[in-house]
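Below is one structure, written out as structure tokens, with a few remarks after it.
Yeah, one chain of the complex is gone here, protein chain that is, but the others are all in their spots.
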Amino acid sequence: MKKLLNQPDTLLTESLQGFAIAHADIVIAETSPRFVRRKHIANHPKVALVSGGGAGHEPLHAGFVGQGMLDAACPGQVFTSPTPDQMLAAAESVENGAGVLFIVKNYAGDVMNFEIAAEMLEAENATVLVADDVSLPADHSTGRRGVAGTLIVEKIVGAAAEQGRDLAACKALGEKVCRQTASMGLALSSCTVPEVGKPTFTIADNEVEMGVGIHGERGRDIVPMASAETLVQQLTETIDRDLSPQAGQKILLHINGLGATPLMELYLVFDIAAKYWQQKGIEIHRSLVGNYTTSLDMIGCSVTVTLLDEELIALWDAPVHTAALRWGC
Amino acid sequence: MKKLLNQPDTLLTESLQGFAIAHADIVIAETSPRFVRRKHIANHPKVALVSGGGAGHEPLHAGFVGQGMLDAACPGQVFTSPTPDQMLAAAESVENGAGVLFIVKNYAGDVMNFEIAAEMLEAENATVLVADDVSLPADHSTGRRGVAGTLIVEKIVGAAAEQGRDLAACKALGEKVCRQTASMGLALSSCTVPEVGKPTFTIADNEVEMGVGIHGERGRDIVPMASAETLVQQLTETIDRDLSPQAGQKILLHINGLGATPLMELYLVFDIAAKYWQQKGIEIHRSLVGNYTTSLDMIGCSVTVTLLDEELIALWDAPVHTAALRWGC
Amino acid sequence: MNMTIAISTCLNAITLTLQQHADEVAELDQAIGDGDHLVNLQRGLTALTQDSSSLDKMALPEALSKIGMTLMSTMGGASGSLLGSMFVTMGKTAKNTLADFAGLVDIYAAGVAAVKARGKADIGEKTMLDTLIPALVSLQASVRSNDSLMQAMQSLQQAAEQGMLSTKDMLPTKGRASFLGERARGHIDAGARTSQLILSAIADEVIQNQ
Partner (left out) sequence: MNMTIAISTCLNAITLTLQQHADEVAELDQAIGDGDHLVNLQRGLTALTQDSSSLDKMALPEALSKIGMTLMSTMGGASGSLLGSMFVTMGKTAKNTLADFAGLVDIYAAGVAAVKARGKADIGEKTMLDTLIPALVSLQASVRSNDSLMQAMQSLQQAAEQGMLSTKDMLPTKGRASFLGERARGHIDAGARTSQLILSAIADEVIQNQ
């Protein structure tokens, strides 16, 4: 394992310290329990958006804390959901009278820990469960996983909360975005969890893990290594079968890198995916390309599509000022 | 070599197509010769900023084309400087009466090709040579290399050009930023040039290449693998010797990833570097952390420091709207 | 039957057995999970061990609750919420239960029920429950048939081991491994293995302590 670190077990703390210094204008990082919150809490009641999850997906979620997006985020250990006391402290620190909306990626650990926190929280609260990974069937025994579509939910609901929508409306909006969002990813390599020190799995040069989540785990299937065209086609076709967009539909197309894929290749993936949709008469109305929901140093990517309407477009375009996503201000 | 691509020799074209679709609101990509330019040319004379260089450093430079930064960028083949006809066409397409400023990273190939273009260009023009890599002595036979400090020059001069400064003033400002900027990088791995298909060099598990440029090449020295603290110290101390900032000095601290380093580790590097400077009474006044000037899929990072004054702070903060850097609008 | 053994003794035994099987456990979660299960458990154990002398002094209900809260706030992950809920519930149940052997089995039963409820899972889904439930069934049988403590502990160990081994050929339907579908067959579940190692280590301590 070759990584820039001091000790595997101090990496998270030190990295979060760096994050807090680098973005001291917009966030504050608390350490016990650990969470990141907006520096400026609204002085009128506003639904507080709280998310969190294992570390190793940076910039998700701490990189999305700030105006127009999350109010607080709880980073767990690498690929390990945070603990209820983190979520509780985060929620209590940002709640200001309009309740708390938890945005949770659908993994057993995250779901159960957030459940416990929600049971303990006195303030009014609700949860949006993100389950956008269409590599899994819709009726999968645990539901689908939450992957790169999460940031789209966080951005859109974040804008709505900022505009003053109430808790029920924010939850309903989040669920609408979830219904209209589908993602699928693939990996060409494993990643290495710092505390483990060696790759989570091995994979041959002529193999690709198809349908991976974001925890450096194997995919649903191994498929033969092929051209980007062939591989990306498998992602877009699965998404297409799930969302079945009609000609004329406007979409947000998000190509996400898993951490170690050069941007040049991500734009190639974007090109392939964009042309797939354009040939079907779908309009690429908004786009986002980059490493946003990563799996440490994994080589791979995912494609995410959100079906847009005027409401969602306006909320996507609304000002946002976080460490990793910023526009309009 | 495991990469997401169709053919190594079509990657650049396809990737640029993807880039153009993804950012169609702000850029236009021309293909023969190849360059990227702003979609909207100012309707009053404005110094046109043109940069370029080999591909493989994405988002540099095309990702910095847009309001408040570059007017055009010419991507060459991977790690190969672009050709004079690209630069000429790019310059002619954005020149609108106030002359052209070429921003060139100091490498033989870039310098000579831009020189030829400048000789051929009829419009008034000037060049700023970026040479911020302090791993090389100031009196190096070819001058120092241009590395991650380049984007800082492009951002600050871009803001000044936007505000209407003339060609001579923009050139003088660019040279001031160059004088006040120092960078140094290290690599834990090689990278793989798609057309070559195997890593440029091999490196042992217990070795680090210290003082690398951004073309996937070896560094000045091999040093033993050590803690991030020890390694980053070597970068900051070299920068410190070069810039010798005084207590109270405000700086911009930029931690750049070389492509395959997780953001978590880059923030750790930021933490170490920030504390180094803070202990000397230097104020981290602005910061930028991420993969901005990459070497394909190299594992490694660089530290860049720019000494700030009120003029540079105001220009750094000025609105910018490009694919990879955006704020204030 | 004399069952009083110090919590610190158990913690040491558990720490030791996990150390001895560290590579194996790490690899199980790497194969069909995300590779963090061993580290998660060890983080929880380290926190408990730091508190062990005060845990030793507490009454059983308080000690169990404290263990639950500590696991819940230090482990994270699926196993953190499950083991946390398990011990918190055992602590609550212990308040109203006599701590003889039958009572302890009832307390454990409440803990297992909490895991089932929190995880919305049951036996046969390739999780820690495939160890925890057979172990419970065995303990309950021992209560009914008035087994000696030695017999009870040995049956417990056998049941836990069989349960753990049974996960190998199962198709997972809960937790991360479920995402792998058929690819997860042929691997033992990490949580089932650690639960079995822990139960077995405690049983050994009880036996030795007789």
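Here the chain labels run A, B and C in written order, and each chain numbers its own residues starting at 1.
Criterion: a contact is a pair of C-beta atoms (placed from the backbone, for glycine too) under 8 Å apart; a residue touches a chain by one contact, two chains touch by 3 or more.
All values reported here derive from a predicted model rather than from experimental measurement.
Listed by label, the shown chains that the missing chain touches in the whole complex are B.
Checked against the hidden chain, the listed residues B:V196, B:V223 or B:A314 yield one contact partner: B:V196. Contact between subunit B and the unshown chain involves residues 33, 54, 76-85, 107-109, 112-113, 115-116, 136, 140-142, 145, 193, 195-196, 200-201, 213, 215-218, 220-221.
As a working rule, only the chains that are shown with their structure count from here on.
Shown here, the protein chains touch in a chain-like sequence that does not close on itself. A separation of 32 Å divides the Cα centre of subunit A from that of subunit C. Inter-chain spacing, taken between the CA centroids of subunit A and subunit B, is 28 Å. Counting partner chains per residue, subunit C shows two or more touched chains at no residue at all.
For subunit B, no residue reaches two or more other chains under the stated contact definition.
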